[in-house]
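Attaching a single structure in structure tokens format; questions to follow.
With one protein chain held back, the other chains of the complex are shown just where they sit.
Take a look at chain A:
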Amino acid sequence: MSNDGTSGSDFERFRITFFEECNEILADLEVHLTQLQEEALDNEGLNAVFRAAHSIKAGAGAFGFTDLVNFTHSFEALLDKMRDGEIDQTPQVADLLVRGGDVLAELVSAAQENRSVAPDFGAEVLAQVHDLLGSGQKPKDATAGPGAQQASSISGMGSWTIRLTPNVDLFKNATEPLLLIRELREMGSLKVTCDRSQLPPLRKLDPELAYFSWRFELESECSRENIEEVFEFVDDTCEIVIEQATSSEEEAKSPEAPAKDAPVQPQVSSPEKNVETKESAPAGKKAKAAAASSIRVELGRIDRLVNTVGELVITQAMLAQELADLTADNERQPIAGQEELANLTRELQECVMAIRMQPVKSVFARMPRLVRDLSGKLGKKINLRMSGEHTEVDKTIIEELADPLTHMIRNSIDHGLETPAERVAAGKPEEGTIDLSAAHVGGNIVISISDDGAGINRERVLAIAIDKGIVQPDAHLSDQEIDELIFAPGFSTAEEVTDISGRGVGMDVVRRNIVSLGGRIQVQSQPGYGTRLNMLIPLTLAVLDGMIVAVGNQRYILPITSIVESFRPSPSQMRRLDDWTQVVQIRGEFIRIVRLCDLFNVENATHDPTQGLVVLTEVAGGGKIGITVDELIGQQQIVIKSLNDNFDPVPGISGATILGNGKVALILDIEQLAGMKATVPLPHQDDGPKEVDAPVAIVAAE
């Protein structure tokens, strides 16, 4: 037998499993606790909550997270009483459980990050739990299990006499007395006498019953506790008498008939305790069958896989380029293989990316609770409607979404929705509505939060912005520009920092979070009708389906998902609005032209769209723009390399990639391009390209 315990790396592995499990349990707990606030939980629900606390406690004990063990211990005790119907599911208890769930989550994350919490953290909740449990249930240190043995009294070599008389049904518990005897033998020198007097005649013998009893004489250094421990599991199914004899007494006594006045400590309990077993869990059919077909993989491994596949994609593209050059005027044979490779690489990459995708449900699921909490605190009636919870997005992004989303919802409730009285006065239903939705739009996920509240109070926003020096007092801003001020750094409506929207985190932080994910956020507001916040976030941070386009000698990448079509306009389709703005007419629609050659000051580019191409692209915020390019080079899967480490944000550029020929190409940011104003006036009609003072050329360094 090897009991060398677990080595460090195994321990770490268990730890990781434990925390993964904890987080699943906590998410589950959240669902049940949210439900609890609306209606009393049935037995199954209560059991589920109980098990959540119980599982965390068991694991936490194994890893020595004392805070966590102590808290879950009390939490569990409370749930146990609720299960037994001793404590009713009142709103107060529900509230306590919800707060307890929060404490639990914090303790878990503290343990996971190896940081300690304030000593009195959760004390208030704990105190209330103990109040409910009654004063008889003082918090006891649940960590001090029998594993932390009481120091056993070592008493030197001693002689012990032990009598073991089993009940006849000893074997019903699959107890094997031989094992107990062996265990005793390991403790010292042992002499065993078997009493077979109770053995019935053969025809009356029931082979499943126990008839023998034993008498042991043990010479050992062990303590009484050590011996009792041997019989730990049979002390209710056997009569056990343990006596310690001094050597002189031992000689005096007849071994067959121990004196009645000997220091006997019978460890006897009634053979039939007849304990009522509690049916605690009705066999519900709601098995977690769905979870059974999944496997847990450490995120680090997936990241490594994603990176490797990313490199593979680049290498494949390079190979394709070289092959194309080689075989340009030769036979087509090698190209067939290359196409196969390209398909496989692509498929592999899609598979790998799909591994990281998760439904946004996990983040959305936290919102009903938030809304309910705030609705209570602020006395506003709120109906939260959610849609598109199953929309999938990269796991990294999901994790980063929770905070901004929480803050935006808080904002909508705190600043957006009016009180019931105000709403009634405005002729609206008493109950405000918040819509939370997620959807795929192109290569992005769009998450919208809209409320039917009062809309942004532009006068006040402007006044605050002027007051804080964010805008000049004489500035003329459009409504949209005023609305956007809520995202300005330093714009925090400080006069009303409540504990709802407050804590010093403003919408600027929300925007920064979103932008750091490669996304953006927009606000649309209509006074009296409500406000809508759109978050636009890429599905993944790693790859992009791109169209390589040429402008002069530069190559740029357009996200393929935003491209509608490309065409060469005839001169009759082109219109000028003024010296800066040009539109193209297509199927009765006028689309604004964005001239890349001017915007980025690219040399040797085709300046006349009718000689080049216009790529019609959809802007995620709504609308379309036409981007002028010289020609389309081809479609390719692009591995995104961030520029943020080396450059300040460049307007209109979201990143870079390495092309098959080893050159760097910049990835265009359609939404930013749509918002950029021309820096160069349009050339006069029929004039050639005009030399103008343009900003520093933005071209890719090779």
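By our rule, a contact is a pair of C-beta atoms (placed from the backbone, for glycine too) under 8 Å apart; a residue touches a chain by one contact, two chains touch by 3 or more; residues count from 1.
The definition used in the following text is that contacts and distances are computed from a predicted model.
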{"item": "Name per UniProt, for the chain absent here [options: \"Acetyl-CoA C-acetyltransferase\", \"Branched-chain amino acid ABC transporter permease\", \"Transglutaminase-like enzyme, putative cysteine protease\" or \"Response regulator\"]", "value": "\"Response regulator\""}
{"item": "Residue in contact with the excluded chain [from A:E106, A:E217, A:D236 or A:D545]", "value": "A:D236"}
{"item": "Absent-chain contact - pick from A:N173, A:N383 or A:Q526", "value": "A:N173"}
{"item": "Contact partner of the left-out chain, one of A:T34, A:N47, A:N70 or A:Q316", "value": "A:N47"}
{"item": "Residues in chain A touching the chain absent from view", "value": "1-6, 10, 13-14, 17-18, 21, 47-48, 50-51, 54-55, 57-59, 61-62, 140, 142-147, 171-176, 178-180, 183, 208, 232-233, 236-237, 273-281, 283-288"}
